[in-house]
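Pasting in a structure now, in structure tokens, and then I'll have a few things to ask.
Some chains have been omitted; the remaining ones sit where they do in the full complex.
Labels for the chains are A and B, by order of writing; each one numbers its residues from 1.
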Amino acid sequence: QPQGVSSREILAAPSVRKFARESGVFLGNVIPTGPNGKILREDVERFLAGADHAQSESH
Amino acid sequence: MVVGELTEEVDVLVIGAGPGGYVAAIRAAQLGKTVTVVDKADLGGVCLNRGCIPSKALISAAHHYEAASASPYPGIETTAKLDYTKVQAWKQSVVDKMTGGVKTLLKGNKVNVIQGEVFFSKPDEARVMTETEGHSYRFNHCIIATGSRPIELRSIPFSKRVISSDEALSLDQVPESLIVIGGGYIGIELGQTFAKFGANVTILEGTDSILPLFEPQLSRLVQRNLKKYNVNVVTKAMAKSVEEDETGVTLTYALGEETHTVRASFVLVTVGRRPNTEELGLDTIGVKLTDKGLIDVDEKCRTNIPNIYAIGDIVPGAALAHKASYEGKVAAEVIAGHESAVDYRCIPAVVFSDPEIATVGLSETDAKAENRDVSVGRFPYAANGRAVALNADEGFVKLIADKQSGLLLGAQVIGTEASNLIAELALAIELGATLEDVALTIHAHPTLGEMVMESAEVALGSPIHVVVR
């Protein structure tokens, strides 16, 4: 029962996907900087920093 | 419920101690939960008792028997004598070792183990029937992991000589002759194993090829190997009825318009497996099923009933032990409050046939069906020094990658140790590796893994060890 690659077209290593989930980040919103549009951990971190920034601004 | 009977409170109740359930129980306990796991049969489930482990033990014994019966090495003359009763005892010792391990692991992780059959009485309550009594348990969370069982053919019901994989794995003798109905991976693994042990084997397959879920390039090599043991493979054959007597069974099957009969000591029916969902009382509590009778779950392994989770063979997806275990971890982690989810790009699948088959991700056929532009790289075992030095130069490694980006999408391996070569390829897909990543990674010489690197180079157009035309 070979299982095809999931339809998820977002490219990120398993640990990065986990990190994003745990941080409540939807990977589709993150700007990738890795090769082939791969999302790196730093990209998620940058997104988090940005989001935090936006949040504190809106206060 | 018996009047005055106490209802015990449990935090996490796991139903079924197969590779789904026992792994879920251990992970939940590791994360601080108090866990009770209930199984009506043996710890380890189908996988350890009547599936993966005993089948692979017999397969490896058959391989050793075959290699010693007719040595593939010139200059090493060998003989082999089979005492199948002892092989069975050894197989059982392997099973006992692994199930004993599960028992130790559950204990070591302070999981409470109960033997009994579970039925849901309420959405947060289950009744456990042991041989002598019944008990009710109120749970905060429940994980259903009751697995699957062999499908029985209505026209060819199980009997003394019409058996499932359960009995086939425990026969105390090698049957003189065996008819296998169903040429999927379980039928092929077992049919080929008994053929190696000397049985006269016939395999009936309904579609036009054995291992129909795999590409013809793969199944063809297995089919060729089956010829070595005079296995009679009949494709497009529909088993119709069976007559059993003292000494054997006569099976009638249709081949197009024609009707044929074949006689053997046993008929082994391996036409698929059915999820164990019917007798759990799922309807009582309203658990939603798919139209195939599987439990409907989301990516956190949650059913439609709050706090009831389901994993393994009873939920959609490949019915494989490693999928069950993966989901077991996810369910346990979600229950413990983690942000886990079923979130893999690929699941490898292995057939322990001879030669071994291992696949992961997209095949070339899938890619064509999806109209995807892909690069394909194929490298033969015959051009790999290690394979030749191992006297095992049959097979190939094949990679499928996105044409434009080079991203690895899938891989198929057939040949010796395919089961171990697929690990690198699954990791490559998970990590979003490209053909270049694989080709530029140094692979030790002389190892079979070099074929992975070289097939990436083939796909890239500049392989060293095959000539490009």
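Some points to look at:
As a convention for this text, a residue touches a chain if its C-beta (ideal position, glycine included) is under 8 Å from a C-beta of that chain, and two chains touch if they have at least 3 such contacts.
If you're wondering where the values come from, they're calculated on a predicted model, not measured in any experiment.
Per chain type, the number of copies found in the complete complex of this structure file is summed up as A x1, B x2.
We adopt the following convention: only the chains that are shown with their structure count from here on.
The distance from the centre of chain A to the centre of chain B, with each centre set as the mean of the Cα atoms, comes to 33 Å.
Across the complex, chain A meets chain B through its residues 1-6, 8, 11-14, 17-18, 21-22, 24, 34-36, 38.
Touching chain A in their complex are the following residues of chain B: 213-214, 317-320, 338-341, 343-347, 349, 359-363, 366, 405-407, 409-410, 429-432, 434.
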